[in-house]
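Shown here: the complex without one of its protein chains, the others still in place.
Per-chain residue numbering starts at 1, and chain names A, B and C are given in the order in which the chains are listed.
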Amino acid sequence: MAKSKFEYVRAFESEDRCLQNCWIVVRIDGKGFSKFSDKHGFTKPNDDRGLRLMNRAAQEVMAQHRDIILAYGQSDEYSFVFNKGTNTYNRRASKLMTTVVSLFASTYVMQWPQYFPPDTMPLQYPPAFDARVVLYPTNTNLRDYLSWRQVDCHINNQYNTIFWKLVQEGGLSPRDAQEKLKGTLAADKNEMLFTDFGTNYNELPEMFKKGTVLVKEKETTQITCTIPPKPSSSGDNADGEPQEQQKIINKTISKIAHLHVDIIKNEFWKTRPHLLGDES
Amino acid sequence: MAKSKFEYVRAFESEDRCLQNCWIVVRIDGKGFSKFSDKHGFTKPNDDRGLRLMNRAAQEVMAQHRDIILAYGQSDEYSFVFNKGTNTYNRRASKLMTTVVSLFASTYVMQWPQYFPPDTMPLQYPPAFDARVVLYPTNTNLRDYLSWRQVDCHINNQYNTIFWKLVQEGGLSPRDAQEKLKGTLAADKNEMLFTDFGTNYNELPEMFKKGTVLVKEKETTQITCTIPPKPSSSGDNADGEPQEQQKIINKTISKIAHLHVDIIKNEFWKTRPHLLGDES
Amino acid sequence: MAKSKFEYVRAFESEDRCLQNCWIVVRIDGKGFSKFSDKHGFTKPNDDRGLRLMNRAAQEVMAQHRDIILAYGQSDEYSFVFNKGTNTYNRRASKLMTTVVSLFASTYVMQWPQYFPPDTMPLQYPPAFDARVVLYPTNTNLRDYLSWRQVDCHINNQYNTIFWKLVQEGGLSPRDAQEKLKGTLAADKNEMLFTDFGTNYNELPEMFKKGTVLVKEKETTQITCTIPPKPSSSGDNADGEPQEQQKIINKTISKIAHLHVDIIKNEFWKTRPHLLGDES
Partner (left out) sequence: MAKSKFEYVRAFESEDRCLQNCWIVVRIDGKGFSKFSDKHGFTKPNDDRGLRLMNRAAQEVMAQHRDIILAYGQSDEYSFVFNKGTNTYNRRASKLMTTVVSLFASTYVMQWPQYFPPDTMPLQYPPAFDARVVLYPTNTNLRDYLSWRQVDCHINNQYNTIFWKLVQEGGLSPRDAQEKLKGTLAADKNEMLFTDFGTNYNELPEMFKKGTVLVKEKETTQITCTIPPKPSSSGDNADGEPQEQQKIINKTISKIAHLHVDIIKNEFWKTRPHLLGDES
C-alpha cells in the first residue's frame, strides 16, 4: 500500500537487542499488590489461591515460549529465564518483556475465577504488572540471580510468618509487631514462632518457604497399541485367520512441572544438566 | 533485612530513562490477532464489539495514568501519548511500556464478557500484546506520528472494506479478491464499492474510518444545592423560622471522551491548545 | 573475501544511533589537565597560548565536519553542536564522539609547537580527552546548554582570577586564598580585585570572560579578473589588437570565525537566524 509522507516517523524507533550469548531474564512484579491483596481478601502472610494463580499464569507464558528454560516465582513476582541463545523476537528487549507481561496479566485475569470462585470473590479491578529485562553473562551469574530471589523469598516469608502471628493471634498492632521484630535474627524468629505460637517453621508448606520453580520435564508413558493383521497376499493361508498384534510404545511428552525445591544448592542443577548446558 | 551475597546481581540491571523533554509514545499491538479474531468470530472487516473493547481497555489505562494526554486506537493497536514533561516511573521506558501493556491486557480480558456475552462467545484463550516506546522531540513529530497511524487506519479500512465485500457478497476467493484489487487507487475502490455493492464509503461508521481518539475533557454541570439555614445566634428572630436556601454550583469533572475525528488537520489541535502546549 | 567461522562475533556490536531531530552535542574535556597545565608551565588563571591552541584544534574539527554549526570552548573543554538533521555516520553516537575527540587530540599535538615553541616548552607527554554525546530536543534546550557552559566559564574565571591574585600577588597560600573567598559573592570578588589589586574585571580579555565561539561565517570579497580578448575570427581587423577586459566578481568564501561574545542573550542568535532555523 502507498506510503504516506508521515512515515518518516518510523526512524525515531530505536533498537534494543539484548547482547548475544547472555541469559535473558524477564522479571515481572505486581504493581500495587499490597492494596490488591487487601481488596481481594488474600490470606496473610501467604494466600495459597493467589500463589497458585500466579503459577498458573506463569505456566501459560512458559508453554507459549519454548525458549524459556525455567521460571521462578514467589510472592507477587515471577522471573522467566530465556535460553542464552534464543532468537525470540530477534532478542529485542521490548518485545520480550511486553509479550511476557501482557500474556501473564491476561491469563491471571482469565483464570481468576478458577482460584477465586465468582460467588465468593469476583475480581474487583484489573491488576497491572511491571517487567524488566536483565542480562546475565555466565551460568554462575544466572544461578546467583535465582539464588538471590529464593533467599529473598525465604527471608520475607520468615519475617511475614511471625509478623502476622503476632498481629492475628498475639493481638499486637502492626506497629508493635514491627517493633518487636526489629533486630531479631532468623533463629530468634523461629524460636518465637515455636514457643509463642506452637508453629514449627520447617513444617510450613514448601511453596511458602521456597517459592515455585517451573521446568519442562519429559514424561514417558507406555501406550499399548493394537496393530491390525496384514491382509494375506494370497488366499492360501491354511493356518486360518491372520491375527491382531499388541505392541507397547514409549511415548515421551513434555510437561511443565511445578516444583517447590531448593535451587541455591548444586543438587537441583546437577540432576538437570540440560538446563544450563556447557559454558562457552 | 539482611543482604545476601547474591545481591551483587542487581548491578546487572541497566538504566533506560527516556530523553527529557520528548513526547513519550507507548504503542501496543495485538499479538497474533488475525488468528485471535478468527477464533472469536469477529465480524470482517470491522468488529464493532472488538473495537469498543479495545477502547474500553485503553480508557482504563488513560484513567490510571494522568500524564497520558491522548490515546489513539485502530484495528488491534493503541498508542498512548505521555506528556513530554512526565516523570512517571522516572521516565524509565521498561516500566512505562510494561505497566501500560499489562493493564491493557488485564482490562481487555476482564471486560470481555461485557462486549462478548459468555453464552455467545466466551474468551477462548488469553490474548497477548507487544509494546514499544518511541520518543518524539517536537509537536510536529508527534502530530506526524499520529497522522501516520490515522492514515494507516484509513488505507487499511478502505482496502479491507472492498476486499471483504468481494469475498462475502461477490463470491470471490480471497486470492481472487486480492488479485482484483492489485494496483487500484483509492478512487477506484470507492467506485467499485458503490457501483458493485451499493455502498457509499463515506457513510461507513466514523470509528471504522478514523479510529478512536481518547482525550480527557472537562465537563461542567450545574448542581443545585440546598443550604440549611444558619441557626440564629439569638432567639429574637421575629420573622419566624430561618429559611433554607438554594444555590446553583458549577461543578467541573474530567471525563475521557471517545472521539472518531480527524486528527491530521489543524482543527482538532486548534480547538484543544492545552494538549500540545507551547514548544520550548 | 572468505568469511571465517569467527565472524559471528560481529553480532555482539550494538546500535547507538542518536534520536532523530535532536541537536547532537559532542563535548570533550581534557583528562587530568590540571596536572597537564602544571607540567607545561601554563600561566594561571588563564594561558592565552593554551586557549588559542584549543581553539585551533576545534577549528580543525569544525572544518572537517560541515554539519557542525557551532562550537563553544572554555578552559579545557569544547562543545561541538551538530545540526539536528545531520546524517553524519548515520547519527551513530560512538562514531561521532570518537572521530571528533581523536581529531581534536591529534591536532592539539600537531599544532602544539606553533603555540609553545619547542625551544621553550616542548610537549612532555601526550594529552588525552574524554568525550560524550548529549541530545537536546529543542532550540531552547540547546541554547540553555550553551548558556550553562558560558555561565560556568564566567563563574570559574571570576573565582580563579581573584584566587590567583591572592596567591601570586597577595602572598596567600592556596588554602588561605580559598578560605578568604568562601561565601563571597560576585560583587565582593570584583570589589576585592579592584581595591586590593587595581584590576577591573570588566577589562580582562573577552576570551577569558566569555570563552570562544566558533561559527562559520560567509565573507564576500571582490576579485578583479582579467578576461583575455577573443581571437578575431578573421585576420582583417583594421582597428588594431583586440583588447583585454577587466571584470569584478563577488566571491563568497566560508570562514570559521573565532568570537568571544555573549551567547546567553538573544542578540547573538537574532543576528544569525540560520544557526537554529525554524523549529518543527
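Worth pointing out:
The rule we apply is simple: a contact is a pair of C-beta atoms (placed from the backbone, for glycine too) under 8 Å apart; a residue touches a chain by one contact, two chains touch by 3 or more.
Since the model is a prediction, treat every value here as computed from it, not as a measurement.
Per the touch definition above, the residue from A:I68, A:L135, A:V151 or A:L259 contacting the chain not shown is A:L135. In the full complex, chain A contacts the hidden chain through residues 19-22, 135, 137-138, 140-141, 279-280. Seen from chain C, the chain kept out of the figure touches residues 1-2, 4, 6-10, 12-14, 16, 28, 31, 60, 64, 89, 93-95, 97-99, 101-110, 123, 126-136, 141, 144-145, 147-148, 151-152, 155-156, 159.
Seen across the whole complex, the unshown chain contacts chain B at 11-12, 14-15, 17, 19-21.
Note that in this section only the chains that are shown with their structure count from here on.
In terms of inter-chain touching, the protein chains here all touch one another pairwise.
Taking shared numbers over all numbers used, the chain A to chain C interface scores over half, which places it in the same class.
Across the assembly, the chain pair joined by the most C-beta contact pairs is A-B. Averaging Cα coordinates per chain places chain A and chain B 32 Å apart. Put simply, the C-alpha centre of chain B and that of chain C have 48 angstrom between them. Along chain B, residues 135, 141 each make contact with two or more other chains.
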